[in-house]
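A single protein chain has been omitted; all remaining protein chains appear in their positions.
To keep things simple, chains are lettered A and B as they appear, and every chain counts its residues starting from 1.
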Amino acid sequence: MATTSEQLPAFSETQSKIPWYVQDLPLYLKGFGILTVIYIGLRLYQGAFAISSGLDSSEPAFEEYWMRLFYIELSVLAIFVSGVWGYLWISRDRHLDTLDPKEEIRRYFTLTMWISIYTFAVYWAGSYFAEQDNSWHQVAIRDTPFTANHIIEFYFNFPLYVILGGCAWLYARTRLPLYAKGVSLPLTLAVFGPFMILVSVGFNEWGHTFWFREEFFAAPIHWGFVIGVWFALGVGGILLQGVTRLTELLDGLEEAP
Amino acid sequence: MKTLIIKCLMALGLVLSVYSFNVQPVMAHGEKALEPFIRMRTIQFYDVEWDKQKFNVNEQVSVSGKFHVAEDWPVSVPKPEASFLNISTPGPVLIRTERYLNGKPFMNSVALQPGGDYTFKIVLKGRLPGRYHIHPFFNLKDAGQVMGPGVWLEIAGASANFTNSVKTINGELVDMETYGLSNGILWHIFWGVLATAWLLWWVRRPLFIARYRMLQAGMEDELVTLNDRLIGKSILIGVPVLVLAANMMTVNQYPNTIPLQASLDQILPLSAQVNAGVVDVETLKAEYRIPNRAMMFTLKINNRSDKQIQIGEFSTANVHFLNKELHVPSQVGSESMTAPEGLSMDNTAPIQPGEQRTMTITATDALWESEKLDGLVRDADSRIGGLLFFYDEHLGERFISSITAAVIPKFN
Partner (left out) sequence: MSVNISNRSFRPYTGEKARITRAYDYLILVLALFLFIGAFHLHFALTVGDWDFWVDWKDRQWWPLVTPLMGITFPAAVQAVMWEKFRLPMGATLCVTALLIGTWIARIFAYHYWNYFPINMVLPATMLPGALVLDAILMLSNSLTITAIFGGAAFALLFYPSNWPIIGMFHVPVEYGNAQLSIADLFGFEYIRTGMPEYLRIIERGTLRTYGQYATPLSAFCSALLCTLMYTLWWHIGKWFATVRYLNKI
């Protein structure tokens, strides 16, 4: 997903059946596939071990099955973020002023795919595992910030979508002229706002530790998460930025059958 | 792509299979995280019994017991003006069919009185087979969950055989497991189909760039056609009509419905069972020796009964320290929370009728540490509370006193 203008393929020579503007479609679909396997895998893990070893954080089994998973998650995420952000930055396009319009169109499609992968991760974090957290609090009594669902929701899902949002932001910044020239406000809002949800975890755990013992989901203690997710509406601005630029580029493109 | 997913799933399966060899089910439910002063000085459970621990799906099981609401209620915990007698289970593997406080059935939350004594009984019915560790406990508003003693329950049979029929006031027998489910699903599908049709009506034509360009070119009128407007008008009229008609049909079908019930039950405590005025105990001092895991109480005891009495047990936060000299019966089915030789005293002679004695008793066991009760010495509220059980010479009559004191730690 990260071709630079120095390595541009000659579109007419491409043998692929995939149209040139969606060259990254296979990678995109693979991304969906890998994420699906990871999230379903984590849910299966919860189904297998949460009730047998995840009800009490003071038990040795909890350390073995859940805290170990937590450390593994952090390690995997640390490696992934350094690798992918590092790669996107190092392989940045240093000659954006000479970018071919067709390549720019293709990159807009790839940026949209990155954002789509980001929103897929937002789905798992904001929808499934988030509401599942309420369900788990009806089974286990909260005795640690690292419950069998928090270990996945707060310490894997949240950082992962932040990383993927960061990928989209970096991709745009390093490969698309308009995004390189100025900092896109809606893209920044859509990535940095939900990032604040991760930060809100601290507030949530502080509140639940010191002054809020009840599992009432709509409680004000949770509204930090809510405000963070409103920023996802920045995607509307990203869409408009994409549509206007693509229109300009397409208007300048020669007609093709 | 498919190969990649298969590989990932296989790797995952391998990880899961390695893990599944050796999972020891846990015995606790997070209660140790609650501050010791809350566990020791709010709801003090005792004499908790289960009528059986092995039973089948659909079979009933009951847990009954007593509790004393501590007089020395922690200042940081709201008073128990709303509390809920609950059962900690890993989901509704059992259902709660009956619940009594002081012999009275109650369905909602209840106000408790500090210093009050209560008996309780909860009747449950097996729903999902398995082996579960279950506690009765209290949800205390804004304070958290205070656990009673836990036991293992084994439910045999098949979950498919579970039934839960309830008779309505109108005499209709309903199955709670499926009641209203297909009706709810049907309505969601009905509106879902209409919504999907509306979305597809728009999505089938070129969307973002195409429409944006047309709008910019001032061709707004072409973006919403006559057909679109016709469908819009149909929605505007048809949807509210459908909604109101369906609502009316439901009202006619269920003419006698009631709002959700939201009362707070008021059940008065029993006559005093603890601190009943027969044996008075004043705690002069409490000292916790950390290296020995020993809590030492200096007590002033006034035996106003007409019997010789001896201390048989000190109990706090479901941990029982027994006087081995007395062979008192264990209060719980599980031995894990009992220190059978945990209670010793500087004067083992029985306290005579009418005698006043100042004596020292020591509750010693690793349970102070393993149950995280020793965390008290690092809490902002480091007062201890618990129940002291006295027995007459035949172990026939029992007198219970609640004791409380600030704890002084001894680090060396």
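Here is the rule we use: a residue touches a chain if its C-beta (ideal position, glycine included) is under 8 Å from a C-beta of that chain, and two chains touch if they have at least 3 such contacts.
The model shown is predicted, which means the values in this text are computed figures rather than measured ones.
Touch with the chain omitted from the figure is made, among B:T168, B:N292, B:S330 or B:N347, by B:T168. Checked against the full complex, the one of A:V37, A:L69 or A:A130 touching the unshown chain is A:A130.
When the omitted chain is restored, the residue from B:R213, B:R289 or B:R398 that touches it is B:R213.
Taking the whole complex into account, chain A touches the unshown chain at residues 19, 21-22, 43, 46-47, 50, 105, 108-109, 112-113, 115-116, 119-120, 122-128, 130-132, 134-142, 178-179, 181-186, 188-189, 192, 194, 197, 214-218, 222-223, 225-226, 229-237, 239-244, 246-248, 250-251, 253, 255-257. Residue positions on chain B in contact with the hidden chain: 29, 82-84, 86-99, 104-109, 127-128, 137, 139, 141, 145, 164, 166-170, 172, 174, 176-181, 183-184, 187-188, 191-192, 194-196, 198-199, 202-203, 206-220, 223-224, 228-229, 231-233, 235-236, 239-240, 242-244, 246-247, 249-251, 253-254, 256-262, 264, in rising order.
Basically, only the chains that are shown with their structure count from here on.
Here the spacing of chain A and chain B, counted between their Cα centres, is 37 Å. Contact residues of chain A toward chain B in the complex are 26, 29-30, 33-34, 36-38, 41, 44-45, 48-49, 51-59, 61-62, 65, 138-144, 212-214, 239, 243-244, 246-247, 250. Contact residues on chain B toward chain A in their complex (touch as defined above): 1, 4-5, 8-9, 12, 15-16, 19-20, 23-34, 88-91, 141-145, 208-209, 212-213, 372.
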